[in-house]
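Removed from the display is one protein chain of the complex; every other protein chain stays in position.
== subunit A ==
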Amino acid sequence: MGTAAGPGNLAGVRHILLVLSGKGGVGKSTISTELALALRHAGKKVGILDVDLCGPSIPRMLRAQGRAVHQCDGGWVPVFVDQEQSISLMSVGFLLENPDEALVWRGPKKNALIKQFVSDVAWGQLDYLVVDTPPGTSDEHMATVDALRPYSPLGALVVTTPQAVSVGDVRRELTFCRKTGLQVLGVVENMSGFVCPHCAECTNVFSRGGGEELATLAGVPFLGSVPLDPELCGSLEEGRDFIRDFPKSSAFPALFSIAQKVLSQAPARLS
């Protein structure tokens, strides 16, 4: 499939970030997408690598479903989701003929595709590559970390919801990071309270406190809590730019602050 690509394809990428969680459905893809949009608004060139092979959510979130992937000398050309070509995306979603088709693959086949995604996509010059992962601590995660190791990723953002059930799984993900030598930039607590649009009462729909508790337990920074905002969900469903369209949303300050914290990590490293 891809051409034999040397270190060239990731050489132009300044910083690599992984977005992980032990738990499913906490908002990894949402946070990955919103982080990419926020970094773009800060003037950065961003790539997103979606290594969730069974549930590739990101093409829809950026209104890029059905786009074709082209080849060039360096390998696969990532799909640009905007006219200015400031956000590019690679996902298995683009390679499926029928979007409802299930990718029923066992580990070794998934590993092979992930290695190709890491080495055979011609990203070009990027300030940030955000890598969105599926839930768990298995084939995809090991393959991704192994393939990215030579490029010294900046680190991982670990996402949880406030519930103890989520924290229970995410603790294991933090162990995975430790064991594989992946630095944890911090914990993001998502779905942190819902403000009723009728009466402004805030309800902790998915319990409270888990994110900070987890960060303290693991000795890593707590990057912030993002509240539940149906506008954010709606925006993602329709592939709109939430950061641009909803600066007054309750979720906006948290997302913006998380992006700022990520940006502040970068100058400490040599590119």
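Convention: contacts are C-beta pairs under 8 Å (C-beta built on N, C-alpha and C of every residue); 3 or more make two chains touch, one makes a residue touch a chain; residues count from 1.
Note that in this section contacts and distances are computed from a predicted model.
Chain not shown in the complex: UniProt lists it as "Cytosolic Fe-S cluster assembly factor NUBP1", one of "Septin", "Cytosolic Fe-S cluster assembly factor NUBP1", "Actin-related protein 2/3 complex subunit 5" or "LSM complex subunit LSM5". When the full complex is taken into account, the listed residue touching the unshown chain is A:Asp139, out of A:Asp50, A:Asp139, A:Glu189 or A:Asp241. For the options A:Arg14, A:His41 or A:Arg171, the residue in contact with the chain missing from this view is A:Arg171.
The chain not displayed touches subunit A at residues 22-26, 29, 54-55, 57, 60-61, 99-110, 134-139, 141-142, 161, 163-165, 168-169, 171-176, 179-180, 194, 196-199, 201, 203-207, 228, 230, 233-234, 236-238.
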